[in-house]
Structure formats: C-alpha cells, structure tokens
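A single structure is presented below for examination.
Yeah, one chain of the complex is gone here, protein chain that is, but the others are all in their spots.
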Amino acid sequence: MAQQTIRQAINQAFHQEMERDSTVILMGEDIIGGTGSPGEEEAWGGAMGIYKGLYRVYGDRLLDTPLSEAAFVGAAIGAATCGMRPVAELMFIDFLGVCFDQIFNQAAKFRYMFGGKAQTPVVIRTMYGAGLSAAAQHSQTLTSMFTHVPGIKVVCPSNPYDAKGLMIEAIRDNDPVIYCEHKKIYDTTGDVPEEMYSIPFGEADIRRDGDDVTIATYGMMVHRALEAADQLAADGIECEVVDLRTLSPLDTDTILESVENTGHLVVVDEAPPRCSVAADVAAQVARDGFRDLKAPVGMVTAPHTPVPFSPELEKHFVPSADKIAACVRDTLDD
Amino acid sequence: MAQQTIRQAINQAFHQEMERDSTVILMGEDIIGGTGSPGEEEAWGGAMGIYKGLYRVYGDRLLDTPLSEAAFVGAAIGAATCGMRPVAELMFIDFLGVCFDQIFNQAAKFRYMFGGKAQTPVVIRTMYGAGLSAAAQHSQTLTSMFTHVPGIKVVCPSNPYDAKGLMIEAIRDNDPVIYCEHKKIYDTTGDVPEEMYSIPFGEADIRRDGDDVTIATYGMMVHRALEAADQLAADGIECEVVDLRTLSPLDTDTILESVENTGHLVVVDEAPPRCSVAADVAAQVARDGFRDLKAPVGMVTAPHTPVPFSPELEKHFVPSADKIAACVRDTLDD
Amino acid sequence: MSNDNFPLSRDELLRAYRTMKTIREFEERVHVEFATGDLPGFVHLYAGEEAAATGIMMHLGPNDHIASTHRGHGHCIAKGVDVKGMFAELYGRATGTCRGKGGSMHIADLDMGMMGANGILGAGAPLVCGAALASKYKKDGGVAVSFVGDGASNAGNFLESLNLAAVWDLPAIFVVENNAYAQSTSRDYAVAVDSYVDRAAGFGLPGVTVDGTDFFAVHEAAGEMIARARKGGGPSLLECSMIRFYGHFEGDAQTYRAAGEVEELRANRDCLTRFAQQVAQAGVLEQADLDSVDREVAALIDEGVAEAQQAPHPSEDQVLTDVYVSY
Partner (left out) sequence: MSNDNFPLSRDELLRAYRTMKTIREFEERVHVEFATGDLPGFVHLYAGEEAAATGIMMHLGPNDHIASTHRGHGHCIAKGVDVKGMFAELYGRATGTCRGKGGSMHIADLDMGMMGANGILGAGAPLVCGAALASKYKKDGGVAVSFVGDGASNAGNFLESLNLAAVWDLPAIFVVENNAYAQSTSRDYAVAVDSYVDRAAGFGLPGVTVDGTDFFAVHEAAGEMIARARKGGGPSLLECSMIRFYGHFEGDAQTYRAAGEVEELRANRDCLTRFAQQVAQAGVLEQADLDSVDREVAALIDEGVAEAQQAPHPSEDQVLTDVYVSY
C-alpha cells in the first residue's frame, strides 16, 4: 500500500470520483489558479495545492471563482439540487460568515422545508485550525457551528486513509457535507490503498485501545491525544482514543461503549469551550452514560479567546499533549 | 410600579438611554418605517413596533437601512469603534448568515486582535424562536452560535423587568452584545419601574426555589419551565428554575450551587441539541458539579430538525411544559 | 396592436390570462381566508404583480429553473406548481406541496423547476447561478431565472451573483420586481441608483426596464433575454416596475403609503384590466373567452380551499423525517 499525505489522498479521491461520475465538478478561488492570467494555466491548484493535476484531466469541470463566497457556494448548492455533485472550496472555515446563509438556511433545510422532495449532494471543503500563526481570522475551528445545524453532515478526518475514504463518501452522499481539513496535517503521511473505498459516516474509529480512560476527539487533536496516550502509557495509564471522524452524524454508541468500559471520559477540542463539540460529547455522555462515569468529565479545549497571532501565545492556545495528559490524570485522581 | 410588556420595556430603555447619552443611535430595516415613502413618517417603528414614538423625539438618531445586513450591521460596528453606541436590529436571528462575519470575525475580535486597544460598544437586537408558524428560516434559536464566540456577550431576557434592565446594561456595556428577544413573548406583561436601572451581565435569576431538581433555561423556555414546575409541585416535586438571563457570560456559580442543593439537573433549550446552550450547561455541570449529581443530566431540547411550518408539527418541535415535566420525573426516577 | 402580427397565439393568450387570473384569485382568496385567522404564519401577496411572473414564465419549460422570493405564490403558479397543493401547503396540511413543512415562504417544486420561495432575501440568486451552471454542464438548453424585489436588490448575495453569472457567462436572468417598497421603506430611499439598467451595467450585464403591469411588454423583453441566454448569449437583468395591491404582509396597515394611493393604482394600473383591454382592442380574445376562464379559475380556487380545509394535518412523526436523505 502506498504512503500518501492527506493532500495526496484528497487529490486521489477527486481523481477517482471525477473519473467515475461526470456530475462531479469542483469550484473555488484559485483551485485551478491562474484563470485569465498570462502565465501557467494551472499555477496554483488551490491555496494548498490540493487540486494539482486535476485541471489537466478534467478541464472545465474545475472552475475558478470570483471572490464571492455567497454566490459560488450558493451556486454549488443550486447546482446540487439540479443533479450535479459539486465540491466547493471555502478556503478557510473562518470565511463562513460571508456565506453561511447559503449553507445553514438553504442547503441544510431544503429537504425538510420541501417535504422530503429535494436532495442537495454538495460538498463544501474547508480548512480549519490554528498552528500556522495565521491569527484570529484564519485559524478557527468553528466545527460546532455546522454540527449544531440539522440537515448538514460534518466530516473531520485525522489521517490520509480516512481523508480519502471520507471524501469519496462525502461526494457520493446525497446530503450537504462540510468536509473540514486541519491546516497543520496536510503533510501527515499514512497508508492509502490505490483502489476506491469509502468510509461510512457516523462510525468513529478507535485509534488506540485502553481500559482506563476514554479520550474522544477529532481532526488534528487526535494526534495530540495519541501523544498524550503515549506519555501516559509510560505510567501505566491506558487511554482509549476515539477518533470521531464525523461530528454529524456522531457515533455516540462507540463513545458510550468505551466509557462503559473505562468509566472515565476526557473530550478534546481545538475550539473554545462554549457550545463546542467537546461540550456536546460531554453532555451526551452526562445524559446517556452517566451511570458509567466514575469521575467528572474532563474537557480540554482552547480558552474562550480568539486565536492569538504570536507563535508563543498560539502554542498556549492550542491544547497540547501535556494538557491532555494532565487532564486525564486529574480525571483519574478525582 | 407600572405593568409593561416586553415591547414597552425595551422601548422605554431606548427612550431613557437616548435621552441620557447622545451617542446612542438606532438603525435597522423599517425601524422608523416609511423613510422616503409618501405616507406617515413613522409608519412601522420596526417590524414588531418596538421603536414606536422614538423617531418623533430623536429624529435622525434613528436610521432606516437598505436591505443590506452586512453593510449596516458592519456600519454599526464601525461606528461603535469610533465613539458611538449604536443599536442595530437584525430583524430575525435567522438572518445572521448574511452578516455573521461582521459580528463574529470583526466586532468580537477587534479588542483581542488589536492588543486591547479597541472597544466596540455595539448592541445587535434580534428576534428568535418558534411558535408563530414562521417556518424554518424565521423561527430558529441560534443562540449557541453567538455563545460559542469569544468576545461577544449574549443576552436573552424572559420578562419585561429583565428586558429593560438588560437592554440598558447592553447599551452601556463596552463590548459587543447580542440581545435576543423571543417573538412569542413581546406581549408578556410584568412590573417595570419607571426609573432607569440596569441588570449586570452574568447573574442568573432564580425564578422559583426548589430542593428536588434544578431546571436551567432562558428566554421563552423559562415560562415553559415554570409551567412544568407548577404541574410538578402538585405532585410534591419542587423545582428550582434558574433563568440564565445572559448566556455569555454565564452564571455557572448559581447553576452549580443549585445543583449542589438539588442533586438533579434538567437543561431546557428551544434549539436543536447538538452543540447547544443546553449541551454547554450540561457539560459544565458534568465537569464541575459531577459529584453533586445524583442522576443523569436531563436535556429537553428541540429535535435535530429544522423548524416545521405546520402549527401541528411546530407544537411538537418546541419543548412543552409536559415534556419538561416528564424529563424531570425521569431524572428523579433514574 | 393588430390581430395579424400579434405576438401570441390564441392558446397562448388564454394560457397567459388563465395564469394571471389564477394568481389574482388565489391571492384575493388568501387575503380573505387569512383574515379569518385560519391561515397560519406570514403571508405576502403577489396581487397586482401578476403580469411579471406570467410574462416571464410563458417562455420557460420544465428544463428551466426559477428561484423565487418571500412573495412567491405568483411565481409558483406561473411556473406550473399545482394550485391545490399550494392551498394545502398554506394551510399546513399533509397534502401540501411540501407536506405542510414549508408553508407560504418555502413552496418549492423541483420537478417543475421551481427551486423555492425563500425567506432570506436575495438568497435565490446564487441558487439560480447554480441551476444555470448545471444546465451548461448538462447542455440541456435550460435557463434559470432569479426574482428579487427592489429591497433585495441591495443584498450582497444578489449583487455577487450578478458578477458571478457574468464571469461564468451563465444562462441566467435576474428579474428585479420593483414595486416601489421594501416593507415600508421606499425604493427611492434605499436603492442608490436611479435605473436598474445602470446597476446591471456595473456588472457588465445588459439591463432593460419595462412596465411590469403590461404583460406584453414583459413578455417581449423577457423573451429576448431568455432566447439570448438559451443560445449561449449570457445573463441579463430585467426590471419590472409594478404595483403591490396589498400590504407588505397580511396585517400591514400600510400607513406609509399616500392616502388613496392603492385605490388609484388599482383603478388605473391593474395588469389584468390592462390585459383585457389590450386583447379586446386587438380583437384577439372575446369577453366570453375571459369569462369562461374566470369561471374555471373560480371553481379551481373554491375547490382548492375547500379541499385544503378538509385535508389532514401532518402526523406527529413528520417532525422528524426529511432531515437527511440517508436517515
């Protein structure tokens, strides 16, 4: 099996799905990169180079867009209701504020408002997270904003294998999907089969088995949680690390089963705490797994602040393996 | 003390603050209602008539706006950084999707991004909630979206006394405040002192004392919780009803003290459950009040669906006193 | 207008009249029924504006898409959405176009190319760009038409869409239904430019203004634009200046309008009266033709309301269905 980065895995998913299904189209700012410009035709292939090589093969099924997120995200949604399977890129998740209506009031609600008579198979690819000193407006997590909204699905891969399988699933899925990629892990490598495969939504992945405490998290934080678990294993504390993979639908069964076994839960989220995915998971367990809990739920999140620019400050903003490990210890000691 | 409706109480707060402070200005679609039109000058006074009578006194300190929420909400924010105290109306909270960037990326983050060197005393008044068959795009609660965001404060009054005191506080507060009014309770009456007074943010109000269970909620749901408490009292179950009043900052102390005494918590929210304010409160108690809890946290929320139009369906969507009472009984029986 | 080179056939004229009349009677009846308190929710009536929807939709077929506004009944009817289903929807019944889950502001019928009324102003414009884009890929010759009011013509999602449609050279038409008011606010106050032709030009789009109460004027201007778009000639903007007979929504006292304004407009600029005069003058339809349509329409409306009032409410489990395709 070939080693690939997340970047490559997503690119391969696009290649394979575009080849398979002619209704798949891609759009976004600079995803070809260079439309109308005098130089190289496919100069950028997206701000992160995700699309490199696709334009050469699929030509006008890729579209560069003007800087008009409401219009082009809405156009992707409109096209989806008319039989296409568009993947639109919202370059940074932080930009949701200029196009959120199209996502949460239009795409998310069509099927319900129209009495079940619509389907909107659109994927919105976006990049989230801190760690590149991109400051307050280019570093947010914001996954909870989408997860709150009935009618959309929220996907958040942590590794190349999942990135490919979940992207293929997202494209084939008939509901609107927000596909969130952490900007720090594009170059994370892992085994990725060449053939097409998809990963069903709503199935968490137990990335590490353990009997002492359940750590539930997603995206980049999975890596931090695994680091913390390594640290703790040295002291004989065995963590079960649950990679949620999709935030909506959420695999509550796997979380609850794990807590049934461990009796302890720590939720980890790069977002600030209030109304976060961390709070959501904690609340569900406090409701449905309360009798299994032997200690307070631990929550490791960013503080209730914007993301600071200074790398020194940003380091303290993002939950670290140390903080996760400390929280696990506190929970076990409580 | 005079009996007033919430509508009148907010109107009085505007009268008094505009008289006191000449930097207070009001803007929004049709808040005068009739600018440029041939008939009566102050024909509407806002979609809900909140502003009636203000234009006559304060003239051009009220501004009707074009249908351009990003521009005028942003203008209110910009003016606030330049020494004004604008109150902008976002007619329905559901419209946040067309102007959210100005709120969560601009107003909320200025102070932090600018190293503490800005203040943005803007108030955004908005209307939320179901119950008028206004359907999926005019009936949402969406309070969690704002509560999630560091840098903004979120206010949600349940009665006329609080509505006035919290509005005066909101106008005087130096941070951006989202002031959310439930559309079903504008005509709810209550005692409102004629004089000016303000209610500090972050102080919940215990609306009913009880030793058996804590019900934490806000806005319109306070009324449903009180109804449920009445029902339950008939069976000797005494509920403590905590009206959160402000969602950010949140008065966690009052909630935790109450749970310390009752040992049981039911959170009630008109929003769908995922990443909701209900989930947030539940999670905080599961973390900080776990040892006081004798039973699973109860959550009564809307289902994970958009708001249906049909009044018959809407009735089932909105948490009822019966559902709250049932959840309380389940919690006590667990 | 002379009979010989009259632009529409007798059948087309009857169809146009039937559509306009159906919209009018639908709205008049909703007005009456709303006053009884039986109709839930917010209702915005299209009465007085019928010629615009009709003149435009006459050019559209099932491959063509439209996205409507909060004032959507007229667009629905003109695009062929079933009138009885619409009444049932307004009553929130299980037999409604959207099974009672959408209501007046969200009637949609994708099978008929009707992408929905919309509670968010301007939000239909991006969707129409998407429908037009899909037609371009599918090469099905479809065009897509977005409707906005004068108020919504100031909304960012609409303005961005004008640019996007031009950049992508989409088969899209942007219709501004200028009825002089956005709620209580005057168009002259809120729209900074005098002519929508200039606003269109700001995005490189050809724009035309017509009297939206003149069915034939709308029909002709829309016909040219739609034909051009169908042939790959790209997007354009059509302003229809028009008249709102009722308040912004049912319940609006309209004190912002001049005394006698509505009466005068109803008397002198009723698009249905005008149509009747035009076809009579040209001798292309008889009064008897119109009368017989009127009878048909009246019967349909009566039946529609009666059936809707008898129709079942959706069952409680319907709250939870139709959120996702997959579960």
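First chain written, first letter: the chains are A, B and C, and each begins at residue 1.
One rule holds in what follows: contacts are C-beta pairs under 8 Å (C-beta built on N, C-alpha and C of every residue); 3 or more make two chains touch, one makes a residue touch a chain.
This is a predicted model, so every value here is computed, not measured.
K.L.:
Based on the whole assembly, the unshown chain contacts which displayed chains?
P.N.:
The undisplayed chain, in the complete complex, is in contact with A, B, C.
K.L.:
Of the residues listed, B:Ala47, B:Ala79, B:Leu96 or B:Val307, which one is in contact with the missing chain?
P.N.:
Hidden-chain contact among the options goes to B:Ala79.
K.L.:
Out of C:Leu162, C:Ala180 or C:Val279, which is the one that touches the chain we can't see?
P.N.:
Hidden-chain contact among the options goes to C:Leu162.
K.L.:
Using the document's definition of touch, tell me which of B:Glu42, B:Asp101 or B:Asp212 contacts the absent chain.
P.N.:
Within the whole complex, the residue contacting the unshown chain is B:Asp101.
K.L.:
From the list A:Pro121, A:Pro306 or A:Pro319, which touches the chain that is not on show?
P.N.:
A:Pro306
K.L.:
From the list B:Asp30, B:Asp94 or B:Asp173, which touches the chain that is not on show?
P.N.:
Counting the whole complex, the residue in contact with the absent chain is B:Asp173.
K.L.:
I'm checking contacts with the chain that's been left out. Which of B:Ala70, B:Leu247 or B:Val267 qualifies?
P.N.:
B:Ala70
K.L.:
Which residues does chain C use to touch the chain missing from this display?
P.N.:
154-157, 159-160, 162-164, 166-167, 189-194, 198-205
K.L.:
Spell out, residue by residue, where the missing chain touches chain A.
P.N.:
29-30, 33-40, 43-44, 47, 64-71, 94-95, 97-98, 132-138, 303-306, 308-313, 316-317
K.L.:
In terms of residues, what is the contact footprint of the unshown chain on chain B?
P.N.:
Answer for chain B: residues 23, 25, 61, 63, 65-66, 68, 70-84, 86, 98, 101-102, 105-106, 110-119, 150-151, 153, 173-175, 201, 249 touch the chain left out.
Methods note: only the chains that are shown with their structure count from here on.
K.L.:
Mind checking the centre-to-centre distance between chain A and chain B? Centres are C-alpha means, answer in whole Å.
P.N.:
That gives a centre separation of 30 Å.
K.L.:
Nearest whole angstrom, what separates the Cα centre of chain A from the Cα centre of chain C?
P.N.:
A distance of 40 Å separates the two centres.
K.L.:
Averaging only over C-alpha atoms, locate the centres of chain B and chain C and give their separation in whole Å.
P.N.:
36
K.L.:
Counting only residues that touch at least two other chains, what does the list for chain B look like?
P.N.:
Only 70, 94-95, 97-98, 135-137, 303-306, 308-309 qualify.
K.L.:
So which bits of chain C are touching at least two other chains?
P.N.:
98, 100-102, 106, 118-120, 156-157, 323 - these are the residues of chain C that touch more than one other chain.
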